[in-house]
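For this depiction, one protein chain was excluded, whereas all remaining protein chains were kept in their positions.
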Amino acid sequence: MENLREEDLLFAKHNIRTDLALESHQAVIEREGPPELPGVKVHTEKEPGITITRIVVENDLGAQMMGKAPGNYSTIESTGLREHNRDLHERIAQLLAKEIEWFFEQSEVGAEDPVLVVGLGNWNATPDSLGPKALDNLMVTRHLLEMSPPELRQGLRPVAAIAPGVLGLTGIETGEIIMGVVDRMGAKAVICIDALASRSVDRLCSTIQISDTGIHPGAGVGNRRLAINKETLGIPVIALGVPTVVHAVTIVSDALNLLETGGEGQNPSMETSPGRTKFNIDPKALMSGEPTSPAAPPPLDRRQLISQVLDPYFSSMIVTPKEIDLLIDEVVDVITGALNTAFHEGVSYDEVFKYLS
Amino acid sequence: MENLREEDLLFAKHNIRTDLALESHQAVIEREGPPELPGVKVHTEKEPGITITRIVVENDLGAQMMGKAPGNYSTIESTGLREHNRDLHERIAQLLAKEIEWFFEQSEVGAEDPVLVVGLGNWNATPDSLGPKALDNLMVTRHLLEMSPPELRQGLRPVAAIAPGVLGLTGIETGEIIMGVVDRMGAKAVICIDALASRSVDRLCSTIQISDTGIHPGAGVGNRRLAINKETLGIPVIALGVPTVVHAVTIVSDALNLLETGGEGQNPSMETSPGRTKFNIDPKALMSGEPTSPAAPPPLDRRQLISQVLDPYFSSMIVTPKEIDLLIDEVVDVITGALNTAFHEGVSYDEVFKYLS
Amino acid sequence: MENLREEDLLFAKHNIRTDLALESHQAVIEREGPPELPGVKVHTEKEPGITITRIVVENDLGAQMMGKAPGNYSTIESTGLREHNRDLHERIAQLLAKEIEWFFEQSEVGAEDPVLVVGLGNWNATPDSLGPKALDNLMVTRHLLEMSPPELRQGLRPVAAIAPGVLGLTGIETGEIIMGVVDRMGAKAVICIDALASRSVDRLCSTIQISDTGIHPGAGVGNRRLAINKETLGIPVIALGVPTVVHAVTIVSDALNLLETGGEGQNPSMETSPGRTKFNIDPKALMSGEPTSPAAPPPLDRRQLISQVLDPYFSSMIVTPKEIDLLIDEVVDVITGALNTAFHEGVSYDEVFKYLS
Partner (left out) sequence: MENLREEDLLFAKHNIRTDLALESHQAVIEREGPPELPGVKVHTEKEPGITITRIVVENDLGAQMMGKAPGNYSTIESTGLREHNRDLHERIAQLLAKEIEWFFEQSEVGAEDPVLVVGLGNWNATPDSLGPKALDNLMVTRHLLEMSPPELRQGLRPVAAIAPGVLGLTGIETGEIIMGVVDRMGAKAVICIDALASRSVDRLCSTIQISDTGIHPGAGVGNRRLAINKETLGIPVIALGVPTVVHAVTIVSDALNLLETGGEGQNPSMETSPGRTKFNIDPKALMSGEPTSPAAPPPLDRRQLISQVLDPYFSSMIVTPKEIDLLIDEVVDVITGALNTAFHEGVSYDEVFKYLS
């Protein structure tokens, strides 16, 4: 019991965690054994080079086990996102657009309802710059529609966009800025785009998560203190996220755990994903001080190791590919393409501007 | 009378104009002859390499003649701003800090009143990126002070900062975003930093204007539609601006005018400023169709020329130095240094962070 | 005679000039009257939204009149280059690729001959950053081919790329750096990409020039002192250029000239190009001091005006669209697409990397 709270603390404070519901689910399955979690539904679809997984966290029990709020989480995975493959990217963008449209329907966002796209993160810190960069090629139409006669506006959605910056640079909570803008412009939905932390390096820039549960304090690459969700904003918040970092603490914990367990208990699915760090995490064991395998080191060392992992400077370290700048550019193109499609159904980019300007 | 309205139109629509009160004043003096304008006070101070001019537009009559709202306008001029001269820049920053402090006193902004610094403009368009760039080294303290015990906060001002982007990229009026943020954070004053248009190329990146009249629609390098001032925000708005462009239309008009007048009637002060475009503008003559000198071309040509100048594509052209990126970096350093000094009187940069973190 | 040399001086020193052979040709035709120049052949092709003009300067007489070295100059014009129009850009890229292939044939560059692509200009000065930016998405293959077995290299060309910077930042003549690299890598041809100056604002970012005469001292947006051509490098040099600026001096000269001539003598073709500055330049008259129309001002004023235009600070001013950063990104995509196609005939981008990595 006490251990459990300590563990929570460790997770909350030191980010041995993932922003992906998919990875949370895998971690619980690995830890708990049973093939299914009560209160959590998982459905997977595959097509060449792409896997889509839809997870529904149905109730509080599922939410507690997963460490994720109740709601819908869709994940599109494709290692091809990291390659310069125009055809595949086009296909992923189409799938992502459909997924976003499904979330709009679920949240009852109408085809002409104004939306505010928020690029979260820090444009001066590469791995956290995904959100602001995603706005660069977004088709922003709100100001054009306001100046157009009503007959031209038909079927077009007013889209606005803002990159509010991060607390350390603005001195203002990101959530406060968004609330202010939502009030002023009368948005009916918010789309947040954010860089995430994953548990596994092979998900970096190859996975896109869409959810309707908003952004939670402490999530993402930067640190946020205020939730950005339907409760705080009063309108639906759909979050699009892409993992760009793994916390260094996660890598070390995984390494330790593998050693402790002697490499057993691995998720079999991992064998099929060759580029993956195949380390498991068992944070309960990590904290408990009880050896989980005969070969495990005595509790003392583990504690010492953990205290080193918890060193504040080390815990701010991130693991990321050398070419992260380039990978972000690729995945951002896919996201912007999908948003432009989902926002203005049946109208191409060129057409919108022909209509309005 | 008719001509006058046409002229106004020309000025308003085609930007044959300046954002600097100093230049407006010069233009009126050149045009109207008398050495002093009723309702306008001008005071000049000089020290080696630097000229400070303080203009007070006292009433509506002065405002109408100048085309500038009633209020205070201070201008610091130094061609040394364009050179990499650390000592001079330090001196200019000190003078600018004092000037900003004077505006704070005038507007009754207290030493611990929270301020919001707004970097206006578009970071993707070099000559318009001055505002957002000026935030980069600003000492933002609001979030640190909120977490500090009251005894540490003494004498420190909560400073927040935001770069709201431009209408074309956000779909939202800049003024709307600022209003939303001001409401949320409870700012007691707003400082706007903006790139301006001047009439003369030799003022580019060598002049800093501070005023308490806010930002007006259509001012600056970008186009704004909503005023950002005490009337719209309910709190004092102090604007800091630096000219980074001359509109191409201005250059052509000036050239025409010089030719028409045969080079007479020039402001004698110009002879002392060697790097200057010494063209005069006489827009009334420009529009009237009446020859102002015997050598002037027939009215028809002038109209034709003006219609070319008014061509929409040409009228979006700007004149700027080749090395504008570099010049903006230099002047931005001076502005940030001055703001950090003015905001936190008697406390150095290093000290603030020692106190708070 | 004396006047002629003075004029040359004016052109050389103060950049009242164009880097486009097309504009040189127009200027001569306007000035000299006859519909054809001896020693210069011009051929124009049109297709929807695009005009291609091929100029051959056949001999020294033509070269002297045009102020351009003997050789081939192709120009692709499309105002659509300034719009976000993917289909049109694709078509322009295909036409440009064919044009580049024609220049390769003319210069006897073989399909597997290694080429060095040089991005001229300064990445820190926006209007001069076109060259370095054009390398960003270039398919560089030389190092991959060196590590591949010969059977895989068939039909693939070793492509290398360098952005040598500018004299002011490196302290080394750009030509010297290129010579050093060409020697080391054994290139058989050099492709230089450069930002140019045009005479007319409506050509900015809407025109691409390809020539086989290399880069000449003083050309481009920056200042170069050493020629980069077949004579200096010993191998064919193909130059790709896009105008990104008009020198402010040119705009003023054009304005003066129109006024002087009373607007007569305009090239009729200009009427069909609505976005254009329709000013003419008659530099001979500009310098001669002789009135060219009854309404012209006395010679004295003209001299005075010219001396102002010649002011060193003013003469470093450029005219450019506000949104130049964005326009450069658009045209650079077209150039990179065309080069990737022309370099690796019949092989797509994806295929090349599949083969080699």
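Note that the chains are named A, B and C in the order they appear, and that numbering of residues resets to 1 at the start of each chain.
The definition used in the following text is that a residue touches a chain if its C-beta (ideal position, glycine included) is under 8 Å from a C-beta of that chain, and two chains touch if they have at least 3 such contacts.
Computed from a prediction, not measured in an experiment: that's the story for all the values here.
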| remark: Where C:Leu20, C:Leu135 or C:Leu196 are the choices, the one touching the absent chain is C:Leu135
| said: Considering the complete complex, identify which of C:Pro38, C:Gly180 or C:Gly234 is in touch with the unshown chain. | reply: C:Gly180
| remark: Answer key for A:Ser107, A:Thr126, A:Ser148 or A:Thr232 versus the chain not shown reads A:Thr126
| query | Looking at C:Ile76, C:Val109, C:Leu130 or C:Val159, which makes contact with the chain not pictured? | reply | C:Val159
| If you put the missing chain back, which residues of subunit A would it touch? | 124-128, 201-202, 221-222, 245-246, 248, 251-252, 255-256, 258-260, 262-263, 274-279, 293, 295-298, 300-301, 304-305, 308, 311-314, 316-326
| query | Residues of subunit C in contact with the chain that isn't shown? | reply | 124, 135-136, 140-144, 158-165, 167-173, 176-177, 179-181, 183-185
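What we mean here is this: only the chains that are shown with their structure count from here on.
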| Using mean CA coordinates as chain centres, what's the subunit A-subunit B distance in Å? | 42
| note | Whole-angstrom distance, CA centroid of subunit B to CA centroid of subunit C, is 36
| task | Mark out which residues of subunit B touch at least two other chains, giving numbers and ranges. | result | 124
